[in-house]
Structure formats: C-alpha cells, structure tokens
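A single protein chain has been removed from this complex, and every other one stays in its place.
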Amino acid sequence: MSIATISKSAPYAHGTSSVQKTMFTVLLALTPATLFNLYLFGWPAIMLFTITVGACLAVEAGCLSLAGKPVMATLADCSALLTGWLLAMSLPPWAPWWLGVLGAIFAIAMAKHSFGGIGQNVFNPAMVGRTVLLISFPVAMTTWIVPHPLFSVGAPGFFEALAITFGGHLPDAVSSASALGHIKTELSRHIPVTESIIQTPALMDMLFGYRAGSMGETSAILILAGGLFLMAKRIISWHIPLSVMGGLFVMASIFHYVDPTRFASGTFHLVSGATFLGAFFIATDYVTSPVSERGQLIFGLGCGVLIWLIRNFAGYPEGVAFAVLLMNGLAPIIDQYTRPRAFGRNRKGEPLPLGKERS
Amino acid sequence: MWIAIGSLTVMGIILGALLGLAAKFLAVKENPLEEELKEMLPGSQCGQCGYVGCSQYAAALAKGEAPVTLCPPGGKAVIEALAKKLGVTADTSEHEEKGPEHAFIVEDICIGCTRCIRECSTDAIMGANKLMHTIIVDACHGCAKCVKVCPTDAIVMVPVRVTLRNWHWPKPEIEQTHSEPKVGHAH
Partner (left out) sequence: MKIFPIRGGIHPDYRKEQTSEKAIVAMPMPAALYIPLQQHIGAPAEVLVAEGELVKKGQMIARNQGAVSASQHAPTSGRIRTVTEVTAPHPSGLPQSTIILEPDGKDEWADLPEPIADPFAADAHTINERVAQSGIVGMGGAAFPSAIKLNLGEQKKLHTLLLNGAECEPYLTCDDRVMREYPDEIIDGARIMAHALGTPRVVIGIEENKPQAIAIMTKAASAFSNVEVVAVPVQYPMGSERHLVQAITGQETPARKLTADLGIVVHNVSTARAVHDAVRHGRPLVARVVTVSGGAIREPNNVLTPIGAPVADLVKFCGGFAQRPERVVNGGPMMGQPLPSLDVPVVKGTSGILALTAEEINDRPADACIRCGSCVTVCPCGLSPVEMSAFIRKDKLEVAAKLGVMDCFSCGSCSYVCPSHIPLVHYFNYAKGVLNDLERERQKNERIKTLAEVRVIRIEKATEAKRAALAARKPASDSAAPANAGEAKATTEEKANA
C-alpha cells in the first residue's frame, strides 16, 4: 500500500499559529478603543473610518490582481484591513473622504506592494500613508476636533456628517488643538510649559480620551488595555513596548527635571499623542521591526528617544510616525548586528574553545 | 563671494589629493582574472572545449575570446559561475542538464586495444593489452574522450547513480496559484 507522494520533509506537526489568527487578534485588541472613539467623534468619524478601510482593501485587491497573486486568499489574511484600521486611527476624525482614499493609496500601493507585497516592505505602510498626507496636506491633517459624542447635543446627525466627510464643510468653532500641539505653539510664543500645560486636558481626561486628537490618540487607557491583551496572547513580546515607552519616559523625565519650563514631564509625554498606539500597535509591526529580541530592544529605545526629540525640537508636534519610520529604516542593519549567538560558538561564529563552554 | 569660491576650491583640491593618495596606498590587490577562472574549471584537461587544457581555456576566457558555454564536464554550474565572474549573460536555455555522468565499458564489445587507457585524462581505466578494460568510477569525471577513441564503440556514458548515501531532499516548491501577472515580470 503506498501513501501520499512524499514531497515534504519533517516536521509533521504544527502549532496553531497562522497569519490570519495573528492579524485577527490585533484587530480584536484595537476594537474597544476604536468603538469608543467612533462613539466619541460621531458619524463623520464612522464614515471616514469605513472609507479608509474600504479604500485600503480595494487598493490591495487591485495591486494583488495586477501582480497575478490570488486575491481573495490574500485579502483573507487581514493585513490590509489592519493597515487601513491603523491609518484611519491616525487621521483627524472629521477629515474629508479623499484624505482617507489618498492615504490608502500611499500606504498600500506605494509602501507595501511596490516593495513586493506582504513581508517585503521596509517601512510601516500605515505610517508612510499618514506621513505623506501630513506633509502634503498639513492643514487638513492637523484640524483636530473637540469630541462630539454620537447622539449628544450638538453632534452632527447622519446627513450633516455626510456634508462634513464628503462635502468638506467643517462647522465653525469645533476645531481645537491637541495637547502636544498646544504646548508647542505656546512655546513658540515664549509661554513656558508650566503655564500652557494647565490649559491642556487633565491627565485623567487624556487617559480616558475625552480630548481632541486623532482616534488613536484619545482614550489611551483602552489602547493600553488592548496592548496588554496582545502581550498576554503572546502576539507581541514586552521588548518593543517597554523600550519605546521607557526611552520616551526617561528622556522626558531627565529634561523635565533639568528645565521644567521648556520640557513637559515624562507622564505627560506617555499619555499624550499616539504614544500607546505607537508602542503597542505600530512599532511592534512584525514586518518592519527587527526579528531578534535584542534587536527589538534597540529598535524600541531608538523610537522612544526619537519621539521625544521630534516632539521637542522638530517642526511637528507629534513624532511617533516619523520616529517609527526612521527606525524602520535602521531595522535591517540592527538585524544584522543582533543575530543571536549560535550554540557552541562565540559571537564571532567561531567554535567555543574547550574549557570555556559555560556561556 | 571670493571667500566662498576660494574655500571650496581649496577643499576640493585637498580632498582630491587625499583620494589620489588612497587610490595609490590603499588599493585592493586583485587576483589575476585568469587564475580565478582556471580554479573554477574542472581541471582535468579533457580538451572538449577545443583548447589544449583548462589553463588555455581560462586564458581565452579572460581575454574575452571564448564563450562561457564550452565546458561539458563542468555542467550548468560552471557555466553560470564563469558568466557571473566575467559579467556576461550565458544562454543556458538550450543547455541540457545531464547531471553527472561516468563512462561504462560494455564488456561484450571491448577488444582490449588499450586506446581508451592511453586517452583517459585521469587514468580512470584499468586494463592491459588483450585483457578486459574497466572504468574506475571514482576517478572518472565524465569528459567522454574515451568514447570517441574506442574503435568498437564499446564505451557509453551513464548517469551517476543516486544511492542512499548521496540522496538529499529536493528544493521545496512553494505552490502559489499564480496567473500570469498583468504588469511586469514574475521572478
């Protein structure tokens, strides 16, 4: 009796992990924060979210079919869905529809498929999309809105939302600066941080989300919960989130101690902006971060330091996207220098000398 | 303005001089191309390329006078290695990869004339006048010179057998249900 032709070697056992399962778990971790924020910013946000995610899926399908790859099977791995989701969370909630569509094209077609598709891109696609949009359309990308919870007084109804998202008519007197933006602007007017920080939302508000910003910036606590869930599920390890937040916190705290009028505190930096989203969901992207644990620590530390530098010294108030992209560029060389030590060999690759075998 | 022009000029001269010194004192010693090409060839001086020996073929290759496809015992691997070294493209689409072969003497036909023994470039044939000749497979590298000189056509080339000792897993084939891409080329 002959058995199936032998085309594959051992092992003949496999764990339960799969790409689809991983992506799905990440989406699950993002869901509470997303739902809360969609509620917080109402119909326009829901529409923008749907358009962005839909555009990402459409562009992915288009690129796959142009490349001759199986469309439905590849879409099912949910990676484009995740990119669209993260991109939508980094846009201003009441931004016009074309911002989402253009972002999708930049993220999926330019940053992912032109490199060869999933697994081949050097830079985080969602962050590339956001950054290109930010540089090309600075006003539209920095028009932050005070929260107008769904169904509350003053919140736009469904048809008003259509006008906002598709018509581009932002009602007056709804925009507001984000906390980081406010501090930076005041600093440029020589108002010290110690004073301007009083005007920013209180720490608890920032943590729970009731403030202006992108969907990924508000509700830090729900993002943190999602991130911890991912760590518990072993989708991500502690290395990147800890080193990103640690690097940022330590840098900020040191400089805040040295000059509190010029630099905001470590906790402020941790809870404002997209720090938690960046630390748990963006910097931890498998494809664009180093593969070894040591490399991940270096990568995360670099991100944390760069986030602080950009927020304080660069022209833009928020630095997560730029920091992650810069470190993405360094990830290959970090990988090359942080390869694990092989069993029975020293770091240079030579066999261990006899008598010195205890590593 | 003059300061700018002057300082840039001076900088250019200094840097250019430094580059020149580096080119002289830090130059990388290159191996002669011919030596490297000769190392790549099988080295058994079989003569199937038309040159007297492997060094002659290597010399011709280095000068660019010979194509890279002339060495049958080297097979596709040698053709590709030579092409890579010389930076030329080799058309291997027509090349039939026969795999390693060795000679085999059909004993019923052999007349013991010793012509093949004299011809063999690696002394891989055992025998004497009017006695049966046989191939020492370990020493035979498949140049096929013996096949040409045998007066009774008693020598054939047979593929080297795969045994449990030299079998290995083939390269995994990742199947993807690919249709032809509409844009660009698949690798």
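By letter and in written order, the chains are A and B; residue numbering begins at 1 in each of them.
Keep in mind that, in the parts below, a contact is a pair of C-beta atoms (placed from the backbone, for glycine too) under 8 Å apart; a residue touches a chain by one contact, two chains touch by 3 or more.
Since the model is a prediction, treat every value here as computed from it, not as a measurement.
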Checklist outcome for this item: Sole touch to the unshown chain from B:Trp2, B:Phe25 or B:Trp167: residue B:Trp167
Checklist entry - Which positions on chain B touch the chain that was left off? => result 42-45, 100, 114, 118, 121-124, 129, 138-139, 141, 162-164, 166-172, 174-176
Checklist entry - Of the residues in chain A, which ones touch the absent chain? => result 1-4, 6, 8-19, 21-22, 77, 79, 117-120, 286-287, 290-293, 296, 335, 339-345, 349, 351-354, 357-359
